[in-house]
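With one protein chain held back, the other chains of the complex are shown just where they sit.
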Amino acid sequence: MKPVDAVITKVVEETPTIRTFFFDTSFESEPGQFVMVWIRGVDEIPMALSYDNAVTVQKVGTATSALFEFGEDDSIGIRGPFGNGFRIKGDNILLIAGGVGAAPLSPLAEKAGLQGFEVTTLLGAKTKEELVFRERFESAGKVMVATDDGTAGKHGYVTQLIDGKDYDQIYCCGPEIMMKKVLDKVQPEKSQFSLHRYIKCGLGICGACCVDGLRVCKDGPVFTGEVLNRSEFGLYMRNECGEKVKV
Amino acid sequence: MKPVDAVITKVVEETPTIRTFFFDTSFESEPGQFVMVWIRGVDEIPMALSYDNAVTVQKVGTATSALFEFGEDDSIGIRGPFGNGFRIKGDNILLIAGGVGAAPLSPLAEKAGLQGFEVTTLLGAKTKEELVFRERFESAGKVMVATDDGTAGKHGYVTQLIDGKDYDQIYCCGPEIMMKKVLDKVQPEKSQFSLHRYIKCGLGICGACCVDGLRVCKDGPVFTGEVLNRSEFGLYMRNECGEKVKV
Amino acid sequence: MLSLALTGLELKNPLMLAAGIMGTTGGSLKRIADNGAGAVITKSLGIEPASGHNNPTMVEVDCGYLNAMGLPNPSYKNFQQEIDIAAGAGTPVIASIFGGCALDFSEIAGVLDADAFELNVSCPHAWGYGAQIGTDPDLVEDITKAVKAATDAPVWVKLTPNVTDIISIGLAAQRGGADAVVAINTVRAMAIDINSGYPILGNRFGGLSGRAIKPVAIKCVYDLYDALKIPVIGVGGISDWKDAIEFIMAGARAVEVGSAVGNNISIFKDISSGMEAFLMEKEWTLDEIYGMAHKI
Partner (left out) sequence: MLSLALTGLELKNPLMLAAGIMGTTGGSLKRIADNGAGAVITKSLGIEPASGHNNPTMVEVDCGYLNAMGLPNPSYKNFQQEIDIAAGAGTPVIASIFGGCALDFSEIAGVLDADAFELNVSCPHAWGYGAQIGTDPDLVEDITKAVKAATDAPVWVKLTPNVTDIISIGLAAQRGGADAVVAINTVRAMAIDINSGYPILGNRFGGLSGRAIKPVAIKCVYDLYDALKIPVIGVGGISDWKDAIEFIMAGARAVEVGSAVGNNISIFKDISSGMEAFLMEKEWTLDEIYGMAHKI
C-alpha cells in the first residue's frame, strides 16, 4: 500500500536519546513487526511498533534527528506493518533487550503478561537514564537491569545477567554483537532474535536486507537462533550498497 | 474480465435458421442478461443467455454464419453476463416474442412458471418452422402463436394477438418495429423491452450502444416502456459508425 | 470552490468527460454533463464516417482496460446536432477531432461549432492517424497551427505517452499555439488469450487505460508542467477524488475521466464532492494544490 498519513498526537521523551511518537492511526500487528516511517523530504526508515499506534525512536542520524524535530500535529507517512513478529510460545519466557531493542519487546512483554505467562526481562543500556520501558516490563513480570557504567543494576553487559535457568523461549533484540553473544549462550532452537539490516523496499523484493538468502523485511525481522546459527549473523552485514561489512 | 474459454458440448437445431449452442460453462444470470460471444478470428457479438449455459443464435451475417460452422468440442470465448435483465413482477404476466427474441424470454418463462406465476406467451415467427422454444413456453403456461404466412396459429403479426386483458407486467423481445407496435398498445409503465443496439465494449464505456443517453449494454438491455417512450426507441438507432439510421 | 477558468472556458469544476467515452451521441454527452461533469468531450470526429476495428474492441484486463476501437465515428458532418443537444446541459462541449493531415484537422475545426477543440494526435491503434502523427513534433506543430488559424475556439492537443520524450511533443504543440495540452492517451498494449493463442482484440493490439496507467500519466503531467507555459490537462486512470487531487498536485489544471465512467455514471458528482470535502478539511484551495508536488 501507499504510505498512510499519520498525525502525531503525543511525543514522550523516554530517555535523553529516545522518544516515543504516538500517532492518530493504529496498526493491527504482532509484537516485533515493523513499519516504514516516512519523514517526507528526508528519508523512510524501519521502526518497530512499540505500541499499536507508536514508534520509539533513538536519535542516531539524519532521519531520526529530523523526526526529533517533529511534534504534535506534524505528520508522517507510514507503510506496514511488515514482516513476521515474535511467535509467543511456552509459559516461562525470557526477554533480553539492549538499548532501543526494548521497543519491539515491550508489546511482547505486555501481551505475554496479559496471557498469564511468566515473563522475565533482562534490560540493558549504556547508563541508567537510557533504560527504556522499565515500567512496562515490570508490569509484565520480573526485571533485571544492567548498565555499562553501573549507574543502575549490574555493572556490565546485559548478557552477563543470563542465568542457567531453563526458559521455554527466549526473545532478544539489541545490537547485533550483543545478540550474537546471547545466541552463543542459549539453546538456539528456543530463542528468537529481531534483526537489523538495511531496509529499502520493505516488501521482500529488492533484496537489500538479505542475511544470506533470508529477507529481514519479509522472512524476518524475527528469526530463530537455529536459523541464524547457519547464517552470516554476527559475522557481517550489508551496507546500503550491498557490500559486506563486519558486524 | 477477459473472455472465458467455453467449449461447445451440444448444438441443437431449433429451426432452419436458429441453433442453440450449449457449452461447458454455466453463467449465473438473470433472464435477459447477455454475454459477448467471441468467435476467434472473426468477431465478438452480443447474445442473450437462453439457458445458464447456452446461447440461441439466428444466422444473419458473418459472425453468426461462422458460429454455425462450430460443433461439439469447438470453443468460443465468453465475456459476461452483462447488463440488467427482466425484473420479475406481479402474478399474471404476458410474454411477447418475435423470432429469435424468444431467446431471452424463454428462461424468464421458465423461472416465472416455477415461481407459480400465470404466464401467457404470444409467440410469433415468419413461418411455422421458425417458431422457437414453443415447448419451453408451453410448459410455463398458455401459448398463442402467430405466423406471417399463416402456417401456424394466427395468420399475421404477433402484435395482433394482444388482447385487452390486464396483465401485471408485459415482457417483450423481437425486432424493434414490432416492439414499438407493442409499446403503442400496452401500458408503458407495466412493460419491459429488451433492446438491440450495436454493442462494442459491453462495459458501459464506449457509448456505441446508446439510446439517447442510455447504454443498452449497461443500463439495459431491458428498459421499461416508460423510459423508452421518452426516447428515440422505434424511431432511429445508430450504426457501427454512430450515424443515425431509421429503424 | 472547484470552479475555474481553463483556456478561457468557465468550468464549474475541473472534471471533464474524456474523449471516446459515451461521446458518440448528444444524449449521452448531455447525460454526463447533467451528472456533474465540468465539461464533456466528444468522441474523436474525422472527415468520413468510420466503423472502426472489428470486435473485440475492448476487454477488461487485470488493472484496467485494453481497447482498439479504431476511431469509429459518424463524421463531423453529422455531429453538430449532437453537440447542440449536449450543449443543452449548459456545460462546455469540447469537440475531439482527428485526421490524417493538417488539412483534415482544419477542415473540421473550421466548420464545427464547439467550445473548444481537442486534437487527437495520440490514438495508439489507428494506422496513419493518432499516434502515428503525435510522435512527430513537426507534424504536431503544423497541425496545431493549422487548427489555430481555422478557429477562434481554444485548441488543446492531446498527447501520447508512447514516446521517448513527451516534453518535445508538448513543446511542439505550444509552439503551434496550443492553448493547453492533454496527457495522456492510452498506453500501447496487448493481451493474448492463452486458451487459443489469439490476440484478444480484433486489431490484435490496442491501448491500455484505467488504473494501471495512472502512475504513467502522473509522470507525464509532472514533466509537462515543468516544461510548458500553457496549462496541462491530466487524464489516465482516474477513478476517485484522490486520483484527481494527485493529478492536480502533479500539475494538471483540470482532469478528464474515461474508463471509470463505465461502472459509475455519477462519478463526476462523487469526485467533486470528495474533492470539496478534502480541500475543506485541509483548508486548501484548488489553486494552492495546483502543481503542489513541484513546490515541495
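Which chain is which? They are A, B and C, in the order written, and residues in each are numbered from 1.
Heads up, the rule we're going with is that a contact is a pair of C-beta atoms (placed from the backbone, for glycine too) under 8 Å apart; a residue touches a chain by one contact, two chains touch by 3 or more.
Predicted model only: the values in this text are computed from it and were never measured.
For the chain that does not appear, the touching partners among the shown chains are A, C.
Considering C:I32, C:I133 or C:I218, the position touching the chain not shown turns out to be C:I218 (whole complex).
For subunit C, the residues touching the absent chain in the complete assembly are 61-64, 66, 135, 162-164, 187-192, 194, 196-199, 204-205, 208, 211-216, 218-219, 222, 237, 242, 245-246, 249-250, 278, 289, 292-293, 295-296.
What subunit A contributes to its contact with the hidden chain is residues 1-3, 5, 36, 38, 40-45, 75, 77, 79, 200-208, 210-215, 218, 232, 238-244.
Going forward, only the chains that are shown with their structure count from here on.
Contact topology of the protein chains: irregular, matching none of line, ring, star or complete.
Taking each chain's centre as the average of its CA atoms, subunit B and subunit C sit 36 Å apart.
Centre-to-centre, using mean CA coordinates, subunit A is 50 Å away from subunit C. Subunit A and subunit B, compared by their mean Cα positions, are separated by 66 Å.
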